[in-house]
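Here is the structure we will look at, set down as structure tokens.
Only one protein chain is missing from this complex, and each of the others stays in its spot.
Chain nomenclature is as follows: A, B and C, assigned in order of appearance, with residue numbering initiated at 1 for each chain independently.
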Amino acid sequence: MILAVLPLSRFVLGLLCRLSERTARLLAAVGWCISAALTIFLIVETRDGSTITVVLGGWSADLGIVLRFDAVSAAVCPLVLLLELAAILYVRRDAPRPLFYALLQFLLGAVFALLLSQDLFNEYVILELLTLVGFLLVGYDRRPTQVWASLKYLVLASIGMGFFLIGVAVVYRHTGTLNLGLLAEIVADRPDAPWVTLAATLLTAGVAVKAGLFGFSQWLPAAHSAAPPAVSALLSGLVIKMGIVVILRLSQVFPLGTTLQILGAATALLGVVYTAYARNLKRMLAFSTLSQIGYLVLGLAIGTPQALAGVLDYAIAHGLFKGLLFLAAGEASRAVGSGRFSDLVSKRAAIPNATVVALLVGTLGIVGLPPLAGFGAKAVLLGSHPNVFVVTILVLTSIGTAFSFARLLPLFRFRRTAPRPSKRIAAYAVLALPILFFVPLTGVTLPSLQLGSGLRPLLVVESVGAIAIGLLLHRLTERRAPRLPKRIFFLEEATLAILIGLLLVFLCLRV
Amino acid sequence: MIARTALLALLPIVAAIALTQRRRLTAIIGMGLFSFLLAVSYLLLHAPDVALTEATIGLGLITAIYVLAIRRTGRLTVVADEAPGLFVREGDRIVGLEHEILARFARHLGLDLSVQFVPHRDVADLVRSGEADVGAGGWVLGEEAGVFATRPHLDTALFTVGGTKEGTGEGVPRVRYEGYFADLDPKSLYTAETPVTLDLARFLAVQRSDVPDDSVTRHPQPRGYAFVVNGRRRDLHSALDAYIERLREDGELDRLAGRFLA
Amino acid sequence: MRPRPFHLLAIVCTVCVVLVVLLAFHSVDPETAPHATYVERPVAETGATNRVASVYLNYRLYDSLLELLVFFVAVLGVRFYLGARERPDVPPLAESEVVRTSAALLFPLAVLLGVYLAALGQISPGGGFGAGVIAASGLLLTSIALGIDAIDRRIRRNAMERIERGALLVLLLLMLLPLPLGRPAFADLLPKGAPGAVLSGGSIPLYNVLIALKVVAGAWLILRSFVRHRGEI
Partner (left out) sequence: MAFSVGVVLFGIGLVAIAIRRDLVIKLLALGLTNAGSILCLVAVGDRPDARVPICAVCRDAIYADPLPQALVLSAIVINFAILALALVFVMRLVERYRSTDSRHIEDLVQRDLDEGGGP
């Protein structure tokens, strides 16, 4: 019934906003209100853990396309609304053309559609729509460096989707259905069939390209750092998580335990290493997105309901502070004229106060200072007492993140000269407040995510310890960055990396 | 049944041939043929809707937009490799003696100049295949099948650089400089085993004083820089020759040489 | 192209992937039960004898809608990135008399074929998309023969934009209309008619015509941008 209205309303509004920039902004506001109302109604409806299932066109489940609003949609929808509000408030100053708002509406419509989708091919089409709209938004300023970054993004995402389509063909060949629910039953009674391994490999490798796993998503650093600030925030905070949502759905159908553990660990560690030695603020944020995705995939690898709640919690937390960081980094780079750390620190007087505060809140969130968002989510994740290997990876990555974000410290010192005030305080506030009051807010709106987390003293000590070690390491090692291999991010090498990644996934599933 | 397996077996062959073509236009037409065969094989797989869609989009639209994107009319297409002083990329502008001559020649013909940087070895192929009208970028006069060289507009000399002590004898194969000038690394040039022959402009750019001058041999006979034009385009070739002669007569050529090759 | 190590590595990895996929795929008995879920449904359910059209425009209409949106975003993108500078002085491609007369002959044929495929998509293979593209190719042929400016005078650009947007908007609203009428979204509203007749298939012919309209406009806008900006690579 009204489930289908959530994405479709966005598509209709996207089609309408074409005349003047003012009407486009008005339609964006209307769209936001409709989605907010629907989301609140649906969350209240599924408060007791139930789900709402609709088959489009009134057919039976094995004929039509099934949409379902479950815990995952309930968790991510609020994040979508917050990030959209922040992006629109941020972009209002630059008065973009109506096309930007149309693309924004299509992007959000596709995100809502994917959150509700329970059908393999439906997810393929929505991921392609997300790729296309993301591709256009990354290259929106039409600067040649952006054009090159988005072309690489499109080619690699298209190769990934090619693998995904072959996976869909294999699944349909051996089961005759594309519905995830029916599929789960069929796979459950013969999990060791050879076609299950093949289908799981193709589908996971295909969607890994979109989901930001190291080796598969070599396009991510260039694309997320080249994009305009508001787009980077949406891409890193939201669109990249759609890949994770699809991997989550696949992990509920196929036995992906060990594979996700290895992929998640590799992504987290390699991502943090590149984060530590990135010379440019936006590139560092893009690499840190890569490593934080490692967190989410590790959480999925654990697989217990508690871990799933932890993953959703951290997805929201990461979306908030990464979005805030990208918005603030965009304005800081524009105020200083260049994104390099050396220029940012030397010319920090030019950065408005509000931006510095936003950067501070974002950094505290991402390193996991106790009361804030990062810590709350990690607590739930660590609370699901995963095995030793996963805990060590999580702690190591926290230390690495603290180590790399320590470079922003010189920005936060008090400055006498009052630079011109920032015009984007509203956008920062929309994201900063939920970060600061994360634990109470999620407790109220999404109780299912706070499964017995509690601020246990052990977790507090662990988080603060990780931050301290990171700062200490930063103070000790002086800044001669080792030469990290850049060739892996070229187009040809990235294609090869996807192939090798696919073979790796196949081996993991086989053993 | 045989026809079906034969056709399906043919698909990878046609695709492989199409993608290994050097000329882009042939590759596009090859992929058009591949789309046609694919549409026919969909018919054999009992999927008429898919065959129609594949034929109209794969064969019709995609080939059309590729050909339109590549198609050249109303333009003088020049392919060249970077050559210091002759064809140099500065920011997003291009300067140099040869670029100036060709820009004026294009204006003289009422065409707009479109330049593309390619590796030195591809210049002759692209001109011979008709994909480009003129080849430039420090092209030293030499006999190339199917390609006309215009009368030289600037005299030059050839230098062989590098090669170990015993490597610079007569019998040793001299490798002509082939690749991108941007990729040429002066340091490794002098230490490479196989000696590389460079023209004057590029030699001056990579010359290093701290190297014993016996590892550099200058070829005695005089040489000249020239443009390369397709064998079938006699009109363009004679027009370019006449234009360069006119520039030489009213001293414009020497003035330009002075300005770019200080 | 002397084989560099990177080339060999790429070939080896690809061959491994292809072999892995093929071996795993054929390792199970090929003859599993044929899936006849959609073929054996009674024709009265959707009224369309072309079962592919019934799946594409009735059972799984949501996917087709999303795919149309992908095409619409592509048209937006092409015109945003190519439309930066309209280059007026673009001479027509082919001046020869042969092309002009053959274009004059073929254009009506292309449009007729397009109309046929769009109208009878539910009983014969075809469908909205192929129809739209054929008609757009006919337009391309005439633009090559008569020059783009002649065509632009006859077919206004923003008229095409309105057709494209309008057709997609009507499609979206048609899919949401069943909701206020108490039926699930995307449900079929028109009478099914006798199977095999021209007016059968419920709202499938209406969807086909609307899709054909949208695709003619969209494909023509893309081709127009490419004809205006040709020869840039």
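The rule is simple: a residue touches a chain if its C-beta (ideal position, glycine included) is under 8 Å from a C-beta of that chain, and two chains touch if they have at least 3 such contacts.
What you are looking at is a predicted structure, and each value in this text was computed from that prediction instead of being measured.
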item: Visible chains in contact with the missing one; value: A, B, C
item: Full-complex contact with the absent chain, from C:Pro125, C:Gly138, C:Pro178 or C:Pro205; value: C:Pro125
item: Chain B residues that touch the omitted chain in the full complex; value: 5, 8-9, 11-12, 15-16, 18-21, 24, 27-28, 31, 34-35, 38, 41-42, 45-50, 53-54, 57-58, 61-62, 65-66, 69-70, 89, 92, 94, 115-119, 180, 182
item: Chain A, residues in touch with the chain not shown (by the definition above); value: 121, 124-125, 128, 131-132, 135-136, 139, 142, 144-151, 154-155, 158-159, 162-163, 165-166, 168-170, 172-173, 225-226, 279-283, 333, 337-340, 343, 490-492, 495-496, 499
item: Residues of chain C (touch criterion as defined above) contacting the omitted chain; value: 1, 6-7, 10-11, 14-15, 17-18, 21-22, 25-26, 34-40, 43, 49-52, 54-56, 60, 63-64, 66-67, 70-71, 73-74, 77-78, 81-82, 123-125, 127, 129, 195-196, 222, 225, 229, 232-233
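Note that in this section only the chains that are shown with their structure count from here on.
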item: Chain contact graph, described as a line, ring, star, complete graph or other shape; value: line
item: Of all other chains, the one whose Cα centre sits farthest from chain A; value: B
item: Centre-to-centre distance between chain B and chain A (centres being mean Cα positions), rounded to whole Å; value: 44
item: Approximate Å spacing (C-alpha centroids) for the pair chain B, chain C; value: 38
item: Residues within chain C bordering two or more other chains; value: none
item: Residue list for chain A, restricted to those that touch at least two other chains; value: none
item: Chain A-touching residues of chain C, taken from the complex the two chains share; value: 6, 9-10, 13-14, 16-17, 20-21, 24-25, 27-28, 32-33, 35, 37-38, 41, 58-63, 65-67, 69-70, 72-74, 76-77, 80-81, 84, 165, 168-169, 172-173, 175-176, 179, 183-188
item: Touch list for chain A against partner chain C, complex; value: 1-2, 4-5, 8, 11-12, 15-16, 18, 54-59, 62-65, 99, 102-103, 106, 109-110, 113, 121-122, 125-126, 128-129, 132-133, 135-136, 139, 142, 166, 170, 172-174, 176-177, 193-195, 197-198, 202, 492-493, 495-496, 499-500, 502-503, 506
item: For the chain B and chain C complex, residues of the former touching the latter; value: 24, 47-49, 51-53, 56-57, 60-61, 64-65, 68-75, 114
